[in-house]
Each structure stands twice: as structure tokens, then as C-alpha cells.
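Only one protein chain is missing; all other protein chains are in place.
Per-chain numbering from 1; labels A, B and C assigned in written order.
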Amino acid sequence: MKVVGHFINGETCIPEGRLQDVFNPSTGQAEKQVLLASEFTVKDAITVAQSAFSAWRNTPVNKRAQVMFRFKALLEEHADTIIELIGQEHGKIAHDAAGELQRGIENVEYACGAPQLLKGEHSKNVGPGIDAWSEFQPLGVVAGITPFNFPAMVPLWMFPLAIACGNTFILKPSERAPSCAIYLASLLKQAGLPDGVFNVVNGDKVAVDTLLCDERINAVSFVGSTPVAEYIYATANQNGKRCQALGGAKNHAIVMPDADVDNAVNQLLGAAFGSSGERCMALSVVVAVGDKIADQLVDKLQTAMLDLKVGAFDNPENDFGPLISKAHQNKVEGHITHAGQQGAAIVVDGRGTSVADHEQGFYVGATLIDRVTPDMDSYKEEIFGPVLQVLRVESMQAAMALINAHEYGNGTCIFTRDGEAARYFSDHIEVGMVGINVPLPVPVAYHSFGGWKRSLFGDLHAYGPDGVRFYTKRKTITQRWPSSGVREGVSFSFPS
Amino acid sequence: MKVVGHFINGETCIPEGRLQDVFNPSTGQAEKQVLLASEFTVKDAITVAQSAFSAWRNTPVNKRAQVMFRFKALLEEHADTIIELIGQEHGKIAHDAAGELQRGIENVEYACGAPQLLKGEHSKNVGPGIDAWSEFQPLGVVAGITPFNFPAMVPLWMFPLAIACGNTFILKPSERAPSCAIYLASLLKQAGLPDGVFNVVNGDKVAVDTLLCDERINAVSFVGSTPVAEYIYATANQNGKRCQALGGAKNHAIVMPDADVDNAVNQLLGAAFGSSGERCMALSVVVAVGDKIADQLVDKLQTAMLDLKVGAFDNPENDFGPLISKAHQNKVEGHITHAGQQGAAIVVDGRGTSVADHEQGFYVGATLIDRVTPDMDSYKEEIFGPVLQVLRVESMQAAMALINAHEYGNGTCIFTRDGEAARYFSDHIEVGMVGINVPLPVPVAYHSFGGWKRSLFGDLHAYGPDGVRFYTKRKTITQRWPSSGVREGVSFSFPS
Amino acid sequence: MKVVGHFINGETCIPEGRLQDVFNPSTGQAEKQVLLASEFTVKDAITVAQSAFSAWRNTPVNKRAQVMFRFKALLEEHADTIIELIGQEHGKIAHDAAGELQRGIENVEYACGAPQLLKGEHSKNVGPGIDAWSEFQPLGVVAGITPFNFPAMVPLWMFPLAIACGNTFILKPSERAPSCAIYLASLLKQAGLPDGVFNVVNGDKVAVDTLLCDERINAVSFVGSTPVAEYIYATANQNGKRCQALGGAKNHAIVMPDADVDNAVNQLLGAAFGSSGERCMALSVVVAVGDKIADQLVDKLQTAMLDLKVGAFDNPENDFGPLISKAHQNKVEGHITHAGQQGAAIVVDGRGTSVADHEQGFYVGATLIDRVTPDMDSYKEEIFGPVLQVLRVESMQAAMALINAHEYGNGTCIFTRDGEAARYFSDHIEVGMVGINVPLPVPVAYHSFGGWKRSLFGDLHAYGPDGVRFYTKRKTITQRWPSSGVREGVSFSFPS
Partner (left out) sequence: MKVVGHFINGETCIPEGRLQDVFNPSTGQAEKQVLLASEFTVKDAITVAQSAFSAWRNTPVNKRAQVMFRFKALLEEHADTIIELIGQEHGKIAHDAAGELQRGIENVEYACGAPQLLKGEHSKNVGPGIDAWSEFQPLGVVAGITPFNFPAMVPLWMFPLAIACGNTFILKPSERAPSCAIYLASLLKQAGLPDGVFNVVNGDKVAVDTLLCDERINAVSFVGSTPVAEYIYATANQNGKRCQALGGAKNHAIVMPDADVDNAVNQLLGAAFGSSGERCMALSVVVAVGDKIADQLVDKLQTAMLDLKVGAFDNPENDFGPLISKAHQNKVEGHITHAGQQGAAIVVDGRGTSVADHEQGFYVGATLIDRVTPDMDSYKEEIFGPVLQVLRVESMQAAMALINAHEYGNGTCIFTRDGEAARYFSDHIEVGMVGINVPLPVPVAYHSFGGWKRSLFGDLHAYGPDGVRFYTKRKTITQRWPSSGVREGVSFSFPS
């Protein structure tokens, strides 16, 4: 069976070591194995990255950006390979993987602008003959620890910008979807990146903890579940590292009585069920304001869901694919079952879905649950599956109160035509990313991504302007030149 | 004896509670007492600040800035009172306290620019008909914990900007110099700040820990010693707060062979002995490159130091005053003693200094120690006293290696006339604030203050642009309007 | 009779020269005279400003800002005097003059932020060992030529920012309202501005042309009518000066069928009749979409206008005051007459208004004209009086086409509740300042003011960020230090 190894110092390497199965969720079969890095291997990668830092840091920023220009072109050229690798290990359909890759490439494009983004501020005459300016210098070796659900996009949120800022990088991707990162590394080398600047180590908690404890790692970016994010953030901080750790979510959409219902239904289908709901920005809760709109919504959603197709990643006619693992499939089905037991109405039931010729695949069908209440477990926890739950309230204030009371604050959305409602909502909702008639308000690459409350640990959001600040440290220089220099000297020396 | 209490909800309050002596270091006498807040009192202040938040946040930013304009005027009007309070409790001479206040006022001026500073970024057409923008919203209740050595300036680094950004604030000043903060609070009220937006609680670790653990506090800014900074940072993070914690320093100046020696000597005197060296930016180590320049420097410093006057805060002819406490006086003298024991040459010895009529004051005279080496305790630790140590090296590289090897990275300086040396130094030195012929490179208020390595815990520096980012959270809004709105509706409704 | 002179080099001066009457429009009487500067006097002022430039330019930016902080405080302290001077010479009621002054003061506040606003951009390592940065340096002597209708605000748009940027300034106010500028100059001196940095010359075309032709003037800011703006812009450019010249306007509001009509009526009254319509941002045309909303609007406006009071500036119960001159009164009444002759319906007629005890004042009452068409003279030209005209169209597209076809493009507004209509309007309308339910969309001082098409000649808008760019010139410095400097020299010199 193929073994997925590491990428260190410009080379793929597959040392002896622990192995773990990598499944194809569409078939339910283990088709590859991934090497789980030892502490020794991770430290070796850090040493390599450390060695590469000085030369890379001193490479003019415009030259560093050239690598990103070429990397973008290579990503576009080899998109099919990347999409296939994502599909095999994650299960998402090609059109969905293509979308993921596209969002990732936009972060590479942003990193191409490093010469503009790294400008400091210069002040003349802060005092008599004194100037001051700021420089944003790279941190050194930084690490990224990324989840299974976006094998290309989330790593691309991190390393292109970090590297363009002059850092060297170690990526630890999810061991459930390890191949994409190795392939990205090979493209980056092809794009002209010097060896050692970007390294990938596959692994599990051993690798993570080595990264978190080694003092040569200066910063850690993480995306995953909230409990792990909290652990990563605390451990990185204890070890003197800068850290941003993005965790879970429970994204609500409010549908107002004046909303364009057909548009809302259309948007919600993709936002709730796309990628089987395995997105931290998945829209998993609808809060309908008033029973009238709630009834319309449930009715139209139910009808529309009849047409949704779940199946293997390699059939482009499917709308979404399997979940990541058997265990996760069981967990999602359990949430549906509990919701029913706790009194919710299961309008469309995706449990027990079987896909022809792929009976072992980890499938759950699109599920719609109505009359959910805030005390139900299925409401409190992140399900991370193709399950859309509907709550009914009688006012916009009640809808907002629900959202503000939830532990997560990643994304949210309102469907309305009314400017005042939209403005009030976006001003007062305690959520970091807000959509107005946009159900997946993932900020574009030149803004920054980040939730509030227990969805993000850290001061700075991911990518975009905050990403630049995260991957650099501020140095402020104040300069005065003593007055009796060569200038006056000369006029003394050469009297007429 | 006068008791210094708290300032909560717009009122001075002096509840029953534990008391601690406040000394006048110039006389060595306890002249006041300070109340040490109980957990109950701190929580009360938090409740008050929490209640004031909603209205203050919704006050237009321009109105919030008006309070800062008036506050600046009041600080200037009442400068003498503030300077007197600083002198009584800290011991610094009036001209030094005036300088401190001036730097503090400049932070109020910066906060006056809040309308400009809080602008988000707006992008039109990030997709067809889709716009996106960012808003920087206040955090809620935030806290500042400040040291004895700048009773006015360090609080002014924090609360004016935090408040102008829309937060409400709780300040816990040093219990050794508690009066200034209370007076600032009264001026802020006079400037029109609504009650509850700014509160002062005096206290000790009880107050600190209450602030660090109460979940309603959203962020903590701290300035003090490194061990405490580390504790504050870890505890705040564990409790889900944003934190920036500024710690200790050991600031080196390199003197190059081409430096203007007289200018360097002149600058070093103030930077080393000003405020008795009780500044985190005090320049306490000189690294002379080559024995020739070292001999000149030591000789000229020794001569110049003869003229330095140490004495009570209220005599403007003094150059600097006492240390903060008897214990600290003993500690500083101990460092001098050890340096001598470990082989350094004590060129000018400030131990045993006695000031006429103030024999109980905590005085140490200006001290110059030559031939210090990196293994000596006096080199490794922050002395925080009027002690300047000289190291001798044979190259600029060796000088820079010394600095880069030290655990602290707050400030540093090079004295040279040479553009290339200055540029190489500022680029490669691992220190956050760099001076070129500027011995105290404290960034002006419109840049940001922060050291590297163990001098600062957190991603963002204090005040200036980083201060704005620290005291706000980013919200990104993505907006699309459904197309079949009133616009087309109208054209359908009124055909010609 | 009192003679209003000049303010040059820190002194009021009243040399011999031509005099012109200054009227009190509320009484219709000439109560003062203004001196009209000769070419000699203007050139003298330029010489003075030129001499003051070098020292002012070299004053650290933070010190320059201090003058603005004090100036703001003085403007607030002496607001009543300024309001009285505005009322006497312009005729606007105290509450209106107070509003004008407030907007002006906000520009002073913005200028207080000069240290932040003047930051250049610094790039490290644009090539190996090469840095580059930009500085925004002052231009030298710059001039402002300002209109009668905002004797305080429009000058305050210009000189505080120009001066804070390091320029010296010559203001030529309207000869119809000359006193305010002189008073502002005296306050600025009191605020600590060095003599010669700010100068006022009163005068007519002789003064204007001297300013436009003297090569020592580097830039000219103008606000007035379009024909004069065009002349100023062309002449300044021919003489090698930077110029921004703001001209006339014809500001339309679209009222959509879904608008809150009562709110719209309320807003329109102030926007149309405030300051007798003598504002370049006055809202003088309503475009109602559909007859239904048009009928409601006209009806409600007519009713509401019964309560409007026109009268002398010194009665605070009046809503608005007289026009600036007898000639202008006649012109405005002529426009009303022509509109009637050309077929429009004069719903409320302000012609022939007489104010008790002030029968000679230049009054025109609030006027409402319905069923105006684009071919009428009253529609094509700027009336600059208390005349609100209503056009009726059948679609939003038709309303926008009207606005886009007009020669002016200063301000505009839409009244709607619908997010989509507002977004489409603001995106596609060919107007520089757009209001959504805001009838007078004058940008706040930290944004910039400027119309499109024939409402502004020049690249950069007035005040705010564009104002900073206008009053400074960009210098870009690229720096490399030869490598064999003192740094390596030292290591060669001191081998171990």
C-alpha cells in the first residue's frame, strides 16, 4: 500500500516509523498509509527550517513574492491533481474541491502582494532632526496544524503568507488527508522556493506536541475543533509562542419575514449540505422569525432536498459526498436520533443512507430537523454533518439573543431586504463574520477570517491583513544623526 | 493618615478594608495608606464597567474623542498636581515627572484621532453585487495593571485609547504609587466621561487575580517585571482574555569607534541615571567596540558623573531621586557589591549615598562599573537602579552577539556616524525598539511600544496602531442584496 | 463705519486702499466696509508667508499639532463671537451658524492628528541592502479663496490641515463676509501659531489674480461658483500651481415608493431651506418615483412649510434668514417666476416675502415648485435660494438618468428602506457624495469632500485624507550604504 511520508528540506522522505491507515471515505476502504512522524523527525524538520531562515529572510521581498506568482500558476495548472487528492481522502465532490482550491489560490494571490503588505510607517521629524519608522520583520520558523476538511485551502491560508513575509514553515496536516500537503510542497519547490523554507511533517499528537514545545518554533496557526484549539493555544503560549487557534462553530441564519424565501432556500441548501456540512462555516441552524416564514421555509426546503444527491467523490453529478470516517458517521446519526428523542421533528431523515456500489462508504443523507429548541444537545454541539436544524422565534431580537447566547461566534447570516434590519444585525451580533443575504460569509482573501468567542483563540484573525501582522513582529527604529558630521566638516575644510 | 481609595462609577470610594503604607521615598517615611481592594470591590467595579459599556460603545466615535480633547487640556492645566503626586510617591524630580506626563499626554492626543484610527476597510464588488468590509468593534470591559515607575505615563498608554475605541476600563495601579490614577480619574470625569466608563481599583494580588479570573474582563494590559508579566499573560489566556504583558529589560548601547564620544557621554548620562534607572527603557549597559573608545568613554563618564546630583523629588536642581523602597535600595547595592566581587571594576560607586536632611530616603548614587563580563549576575539581571555597566568587545559583531544572546529584547542603541553600521544594526538586532544615536528609543505615541523575546508577552505592542488593534476585535461583513427589490418592482409597477 | 482690514504677519493691518460696503442682509443695510487689497499688499503677505515657511516646516509635526489643539479649544470658547459675525454678514440664524462652526471645528480636530496622517511608507530590502520610503513634505506657501456662504467652515476645511502639514497660508475670504476670517486669525495667533504662518487678505479679483499669478504660491484651494472655479483652476495651472476648485451643484433626492414619507419630508425641509438654500450641498430637487408618492410628498411638504419662519439672523426662532444681497434676491425670485412661466406649478410661493421691522432685508420665503421638467431654466441652473423643485418620474432608472445627465455631480440622496435599491443607486450614480436616507451627505471631517463632473476641478477632494495629499508633495528616498564602512573596518582593526 502506498505510504505518504514527509517533505523536508526539499525532498520527500519516508523514514521507518509508525503507520496509520488513510481511508477513502467514498468506498470506506483504507487505500494508503500515512507515516506518523517521531519527535526526532519533527526536530529534524525544525532544524532544516531554522537553517533556511537567514537567507530567506534576507531575500528581497519582491523576490520572495516571485515564488508565489509561480506557485499560483502551478496550482492552476495542476488543479485536477489536487482536486483528485482531496476527493480520495476527504470525499468531497470535484466541484466542491475546485471551490476549495480556488479560495486557497486567492490567498496565494494575496501573498504575491507582500511588497505592499509589508510596508512600515515612516515619520519624519518626530523631534528636531529625529525620524522614526516601523519594520515588520519575520518571526523565524513558524508552524501550521491543519484539519482534514480543507486539505488544500486551510494550509493555503497559512504558509503562502507566512513564507512571503520571510518566515520558514512547517506544516502538520491532518493524518486523515495527508497527501495534498505533500503535493503542494512539491509544487512550491518547482516554483523556485529554496529547500528548507517549506516542510511538511505528517503525524499525530507526537508531532503536534513536538512543534508546540520546541523553542525554535515562533508561532503556531491552528484550525480544528475547539477543545484541541484551546489545548494548542494554551500550550503554545506556555512555550513562548505566538498562536492563533481556530475552533468550532454553530452558524445561524436568521430568516426575516420580508426575506426572498426562494433565494434563501436556494442559498441554505448549499450552505448547509455542501461538503456534507463538514465546514466550520457550514450554516447548520436556521432561525425563522414567525411561523409563517418558518412554515414556508420548511416546506420549500423539504421539497428541494428531494433533488440532492449524495455519493462518491468521483461522480460530478453528486451534490455532496461521504463523511470523513465511520466513527463520525455514527456520531452524526446519533445527533439526529437524539434530536428526535428530545422532541424535534425530523422532516427529512438522512440516517441509513446507502449509496449503490459504495455500501461501505461513510454516507449520511441530507437531514432537516424542525422545531429544535436551545436546550437540545443537537443544538448545543457542533454536528459537522449534513444536518440543518430549524428554530422558530417571534422576533428578530429573540433570534439575535439565541445567537449571542451560543458559545460559538464564527459566522452568521441574515436574510432580509431591509437595510435597517441588516445594519442593526451586523452591528450588534456577537459573531466575527457576518453575512447579509450571504449564507457562508467567508471573508475574501484580502480581508481576514476569524470568529469570536470560543471559535477563535488569539488576538489576530487568519490570513489577510491580520495574517500579515501575525506572521511578523514589529520593530520600531528611532534615528538621530549627530550634527557635526562630514557635512559641516566639509565646509570647514574647504574655505574659499 | 490619608487613605487612598478607589474610583468606581464616577465616585471616589473608601470602603472598609485592608490598608498598606505608601512611602515617600525621598524621606523614607510612610505618609499615606492605600486601600487594598477585596474581590467584592473589584467585582463591583467590573459590574459597573459592564453596565456602562453598551451606551458608551454606541456613542459616536467623534463624541468619544471629545472627551479625550478635554482630558488633554485638563492634564495640561493640572500638570503641577500630577507631577507633585508622582514625586511624593515615586521620588522622581519634577522635570522628570513632567517628561513622563508629557509622553502620557501624547497618548491622549493619539486617542483624539480615534475617528481616523478606527476606520475599517471597504471592498466593493468582491463578487458580482457583493461588498465586504471590516469593522473594529470594542471588546467590552478591559483592564490595565500598571507599575510604580510611571504612575501617569503607563496608565495613559492604555486607558485613553481603550476608552476612545469604545471599551470601558478598570485600572489597577501600583499600590506603591496609587494617588495619580485616582486623580486622573477625577479629571476624566471632569472631561465629561460618563460614570462607569473608567474605574480605578487599588490593590494587590487579590485585585489582580480577580481581574484575571472574572470572565467579564475581555482584555488585560500589563507592564511590570518579567516573572509577573509571564504569570499575568498565562492566567489571562487561560481565562479566555486577550493579553499584552510587558516585562523587564536590559538595554545595551553599542558605542562604535567613529561615534561622537562627547555626544554619546551626554546622552548616556540621562539614559542611565534618569529616574534613578527605574525605567524599563533605561540604558544600563554600554558595549564599547575597542579599548580606545572604551577608555575614552569611561574617563569622560567618570568626570561627568561628578556633577550629577541625587536628592529629594522636590528640589528641581537634583538630577535624580531615590529608589522606590528600602528593599530595592538594598537589592541595587547588592548588585554593585557582587559585580565587584565577581571581578568588575567599580569606577564610580554610588553605595552608601546619604542626602542631607533626608537620611532615611532610599538613595543610591550614580554608579559606573567597567570591565563587566556576560557571566556576572549584575549583567544577567535587570538592576533597575542608577548603575551603568561597561563591557568591552573587539568588533561590532561581538557587540551584537551579546545583545542577541540576552534574554531581554526591549530597547537598544548604537552610537555611530556611519550609515551602513546603523542599518546593519537596526536590521539584525533582536530587539523591538532600536535607537540610532538615540539612547532611549521609546517610540512616539503614534508608533507602538514593545520589546521582543522575554520583554513582551503577546502579539501586539502597546499604544499606537497596535494599541488600536489590541483594544478592538475585527468583524467582517459580507453583503449581497437580492435583486428583485423595490427597484425593479417600481419599474414593473409603473409602465408607461 | 468700521473697516475690516487684513491680517498679515501676526497683526491686523488697515492700509490705505479701496473700500467696499459690507451689508447686513437681515436689515439690508451696509454696516461695515472691507478693504480690498492691492497687488502690493497681497505680495507683501506672500513674502511674509514665504519667510515663515522654513522654520514652520522644520517644526516637529507634533509641535505643529499642538497649535491645532489649542485652536480647537479657542474656537469652542469663542463660538458665540464667531456665530455673531457669521450672522451679521451672511444672515444665517445662530443655530445654523453654530452647526457650520461645529463642522469647521471637526476639521481642526482632524488636523490635530497630523502626526498620524503624515506618515510615509517604509519598505525594507527593496533590493539587497536597499531600503526605500516616502515622505510627504509641505508645499510652501499655499492659498485659500473662500465663499460668502460659509465664512467659518470653508476656511476651516483648508488652513488647519494645510498648516498642520507644514505649509504657510494666505486666506482670501469673500469680501461680502470678511470679518470671520480675521477673527479666526487672531485666535490662531492666540493658540501659539508663529507670525506669518497664517495670513488673511481681504479683496476682490485683484487679490485673487495676484495670488494666482505669483510664483511663490504653490497651491490654491477654492470654493465658489463653477465659472469662477473653472477660471481659478485654469489660471492656477497655467502658473504652475496645484489647484482644487470646488464649484456649483444641483443636488437631487430620489424618493422611492417604499420610503418613510414623513421622515423624508422632515429631512427635506432642512436640507432644502436651511441657510436659505445657500449651500453647495443644499438639496434643491426632489425626484419622486411614481405619482402616488409624489402627491403625498407635495402635500405633506406644503403643510409642513406653513410652519417655516424666515427672518433676521438674531432671532433664534427663525428657521432661516435672508439671502446674501439684493441682487441675489432678485435672481432667485426671477427663477421662481420663470419656472411658473415655463409650466411648473408653484405650490408654495416665497416671492415678495416681507419681514416685519426688517423690510429692507433680502428675504425670499420657502418655495415649493411641482411638476418641474428638465428643460426648464430653474432646473438647469443652480438657484442657491430657498426653492425646492419636484420632478416626477416613473422608475428609479429614470430618476437616476436625470441625475447622471445633469452637469453637476456634487451630492445626492435616495430615500428608501430597501438595501438593494440603495446599493444600486450608490454604485451607479455619477455623483461624488451620496446619501442613503441622508439628505445632506457632507462627509465627516475624516473622510473627504468633493463632487464629480463640473462640481469640482482637480484630482483630489477637499479635507480629510485627500486634503493631506493635496497639501503635501511626495518625496521617495532610496538608500543603500556602501559595505566597507566602519563596521567591517572595526573588525579588521581589532583582530584577536
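By our rule, contacts are C-beta pairs under 8 Å (C-beta built on N, C-alpha and C of every residue); 3 or more make two chains touch, one makes a residue touch a chain.
All values derive from a computational prediction rather than experimental measurement.
From the set C:E121, C:D314 or C:E381, the residue in touch with the chain omitted from the display is C:E121, counting the whole complex. Check A:E106, A:E121, A:E175 or A:D370 against the missing chain and you find that the one touching it is A:E106. Which of A:G127, A:P257 or A:G270 touches the hidden chain is settled by the complete complex: it is A:P257. Residues 121, 123, 126-127, 130, 132-134, 233-234, 237-238, 240, 242, 260, 263, 417, 422, 426, 431-438, 441-444, 446-450, 452, 454, 457-461, 465-466, 469-470, 473-482, 484-486 are the ones on subunit C that touch the missing chain. Looking at subunit B, the residues touching the absent chain are 58-62, 115, 118-128, 130, 133-135, 137, 416-420, 422, 436.
Hidden from this view is one chain, which touches subunit A at 62, 65, 69, 72-73, 106, 109-110, 112-113, 115-117, 119, 124, 129, 131, 256-258, 289-290, 394-397, 416-421, 423-424, 427, 444-446, 479, 481-483, 485-487, 489-491, 493-496.
Operating definition for what follows: only the chains that are shown with their structure count from here on.
Chain centres here are C-alpha means, and the one lying farthest from subunit C is A. Annotation: 48 Å between the Cα-based centres of subunit A and subunit C. Chain geometry summary: the mean Cα position of subunit B and that of subunit C are 42 Å apart. Across the assembly, subunit B contributes residues 417, 444, 446, 479, 481-482, 485-486 that each touch 2 or more other chains.
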